[in-house]
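What follows is a set of notes on a single structure, which appears directly below.
Note that one protein chain of the assembly has been removed; the remaining protein chains are unaltered in position.
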Amino acid sequence: MTATMPETAAQLPGAAGAAQAAEPTWQERYGVAAREVYRRTLLELARTDPRIICVDSDMGGLETLFGEELPSQYVNVGIAEANLMGVSAGLAATGLLPYANTLSGFAAARACEQVKIDVAGNNLPVRIVATHAGLSAGHYGPTHHAVEDLAILRTLPNLTVVVPADAVETEYAVRATADLPGPLFLRLGRAATPLVHEEPYEFTVGKARELRAGTDVTIVATGPYPVSMALEAARELAARGVSARVLNMHTIKPLDREAVLAAARETGGIVTVEDHLVAGGLGAAVCEVVTQEAPCRVHRIGVPDRFFDHVADERQLLELAGINPAEIAAAAARLAAAPR
Amino acid sequence: MTATMPETAAQLPGAAGAAQAAEPTWQERYGVAAREVYRRTLLELARTDPRIICVDSDMGGLETLFGEELPSQYVNVGIAEANLMGVSAGLAATGLLPYANTLSGFAAARACEQVKIDVAGNNLPVRIVATHAGLSAGHYGPTHHAVEDLAILRTLPNLTVVVPADAVETEYAVRATADLPGPLFLRLGRAATPLVHEEPYEFTVGKARELRAGTDVTIVATGPYPVSMALEAARELAARGVSARVLNMHTIKPLDREAVLAAARETGGIVTVEDHLVAGGLGAAVCEVVTQEAPCRVHRIGVPDRFFDHVADERQLLELAGINPAEIAAAAARLAAAPR
Amino acid sequence: MSTLLEPPATTAAPTVAAPTTAAPTTAAPAGAAPAGAAGPADLADLAHEVRELVLRMGTTAHGTHVGGSLSAADVLTVLYHEVLRLRPEQPDWADRDWFVLSKGHASAALYAVLAQRGFIDRTELATYGAPGSRLAGHPLRRLPGVEFPTGSLGHGLSLASGVALGLRRTGRPGRAFALLGDGELQEGSVWEAAMNAGHHGLDNLVAVVDRNGLQISGSTEECVSLEPLGDRWRSFGWAVAEVDGHDLGALREVFAALPDSAGRPTVVLARTVKGRGVPLFEGKKKSHSVQLTPRLFQRALTGLNARRAR
Partner (left out) sequence: MSTLLEPPATTAAPTVAAPTTAAPTTAAPAGAAPAGAAGPADLADLAHEVRELVLRMGTTAHGTHVGGSLSAADVLTVLYHEVLRLRPEQPDWADRDWFVLSKGHASAALYAVLAQRGFIDRTELATYGAPGSRLAGHPLRRLPGVEFPTGSLGHGLSLASGVALGLRRTGRPGRAFALLGDGELQEGSVWEAAMNAGHHGLDNLVAVVDRNGLQISGSTEECVSLEPLGDRWRSFGWAVAEVDGHDLGALREVFAALPDSAGRPTVVLARTVKGRGVPLFEGKKKSHSVQLTPRLFQRALTGLNARRAR
């Protein structure tokens, strides 16, 4: 499941039809919310793959984007997330490829049992695409925050769980999983986030990407802000003489055990960063791996263990939660300095 | 939250009314399913605490046990687990102490978002008492197994999560949490299980109980079979000259960090045992703790990462899952032998 | 009637029945009849056999959900022998009808009709609930003829709706059927699915409600009432057919007339009796889940046969 990606923006599928028009720049193409990139990529795939069905749960926008161009590949089940999952499982059982659209909290928590039994349990090729993950719903408050989704989903059998680090990786992830035989959970945010990737690269589901080499400590991050903050922290650390490896752990399940074990063995300490509760998510998954074969210190950075009902936008909430480059750098420096 | 427990069975509250009759033996009193002990203990508490409301979701039996003796403290919401949680949160908000009764999979997965937002989020004193946890539903199959419940629940803020090791500890846990100011999740099985406790002892929520001292390795277990299997494994190990500490981790949240860190420091290796998927549960919680301060090897024993659709009874399913004294002993012996 | 499962030894201890593991005698061929070929008399025989098989499965170590299996026996018999287009030798036949046992706890009755139709061997029924069996307390997807694993109530109508949509989308002739318990209708997920299916006008979707009036803790109307049930479904956009769920002829007619209203899904409200056919269990909430001792099995079987003779 590696995405074969175009070399330049002009070769990107969306650009093909507009060959006469000015070639869109990388920034023009990806400087939007990841969920927009997902939508246009899905539409593009659906144009040539009639098995694809866009299953909507009153997300807004899909009814025009999809419903108007490909009405026979669009169905709106309304505000009904449990049914969204059951219907998608039913569709998949008949040979179709449903993309079930909802918010991450409503996928992982509201419809949890339907995901557990009907989607994951049956190992059916349902693609759950969930937006507003982590704290990206910002000032919408705790009923819209999805900071327990990874803990729930990475535990369920059969699911592939992918968390793109930016809009670029979102396109890669959608393409790379188009033919996945089992179920997928694609975890997206709400607003546009900084671009981590400035040029094409090779994306492989289940294989962590080393964004920066390092020998003293490793920062393992997942999701847009965590990954870009990890890079920022690594740059700061470099200035202080600490060599930090940065891994973009875009696939939470199956987890890239080799990359984690190599980090443990080669750098002796790991900082994990996620926009998720400190328990149960990426950090827990990394701890599970290192304690099996190469025990090392792991400092987990995530949302503190309480109903996080601050009002602020995503960036500020992350700051309040202690998820920021300074914290990451400080934790990494401590681990790098600790005796192995 | 320590339960003050009677010294002999005769002093147990249930025995008081039947003072004339023969004193029930410990075995008579606790040789039944934990859920039966929970029910009679709750009824007893409810007789003197009118704030207690037994909220039923068609579990069977409660309508006669509770509904007939204390009809004003009983309400049946029918087969409706989401509503069960919302109604219980509403009741708790008015000052009552609802005991919400359902199966563990239906509490943690089916009603997950209601538990997340309405119960845990609001930090209301709802007591969720869930039966059929782990693989205890046996031949009922995977739609009735609850092997992801701890991963979900231990991640949620405010919840206290207690997993008694036997019927005795169930009574202790119910009494010790009667006045808990926040929400409780009490995880029970289905059928009767071996008694781990043969006499009264002091039970404290949040404090692991050392069932056996040891210096070479520690086995941390939660739930009836895991704990009794851990003891059996420790006896086997002793015969082989390996000194294994056994901790009954009856409280999963808040986790007893001190006990885990002491185990890591003093015995150098930990085997965790749970009737739960290998990811996300007790094992993950232990890994999170040790990697923070005292990294050591942790071998997690639990249900393998797939839809576990074997037909068998609980004991046999555990065996098929690799949860048995021999596996525990073998893993513990390996860790004890490994260089620290 | 069938002695496909060895009758349990009458000398066993009264409260603990030994699992029935003996080899079956040779089977009567009736069960292999293709859909539509069974006449009313045959149907009655088949339904009677389903009940007997349910009782036999109830003698296994963990017992079974006797009451809800017996109440659904006639509906399942008519569906599997008269209504559903299936190829037992090719369970994934693209043009088949799909059936979802949303009230998965009635698995014993489902296994009985699957055996009659040849999806599984009758001998396998003796393994109900036993270690290593494919016959779990609730249906597993890996059993031929089972489309989805069920058992957690309230999933089946969504699944069947998705199937109905998928069949429509892919232009296949099959229909999707789901059998629900009446207590199950207390799950909101049922109404979420009902509302959607009604809106999307899935006329290739049929829900059957086993309206036996009981759930685990008593009468549905005393626990959380469902009436006026027809009005509920109608107001959610469904065509409603009410029928005596134990009248085989009436059931045939109802299903033969489907879809009864173009552009709408249909719900068949089958008025049934929990434990039907076994006087001991009829209308009793205790019949929900029973482990039949040899003595109890004999009483039940005698009652079943006597009731039939009447």
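By written order: A, B and C. Residues from 1 in each chain.
By our rule, a residue touches a chain if its C-beta (ideal position, glycine included) is under 8 Å from a C-beta of that chain, and two chains touch if they have at least 3 such contacts.
Quick caveat, the model's predicted, so the values are computed rather than measured.
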{"item": "Chains in view that touch the one left out, judged over the entire complex", "value": "A, B, C"}
{"item": "Residue of C:52, C:147 or C:192 touching the missing chain in the full complex", "value": "C:192"}
{"item": "Selected from A:71, A:141, A:181 or A:304 as touching the chain missing from the view", "value": "A:141"}
{"item": "Residue ranges of chain A at the interface with the undisplayed chain", "value": "56, 58-63, 76-80, 82-83, 105-106, 110, 137-144, 309-313, 316"}
{"item": "Residues belonging to chain C that touch the chain removed from view", "value": "186-193, 195-196, 198-199, 223-226, 228, 231-232, 234-237"}
{"item": "Missing-chain contacts mapped onto chain B", "value": "53, 72, 75, 77-78, 80, 82-83, 85-96, 98, 113-114, 117-118, 121-122"}
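The definition used in the following text is that only the chains that are shown with their structure count from here on.
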{"item": "Chain whose mean Cα position lies farthest from chain C", "value": "A"}
{"item": "Whole-Å gap separating chain A and chain C, where each centre is the average of the chain's CA atoms", "value": "42"}
{"item": "Whole-Å separation of chain centres (CA-atom averages), chain A against chain B", "value": "33"}
{"item": "Euclidean distance of C-alpha centroids - chain B vs chain C, Å", "value": "35"}
{"item": "Shared-contact residues (touching 2 or more other chains) in chain A", "value": "113, 117, 121-122"}
{"item": "Multi-chain contact residues (two or more partners), chain C", "value": "141, 149, 152"}
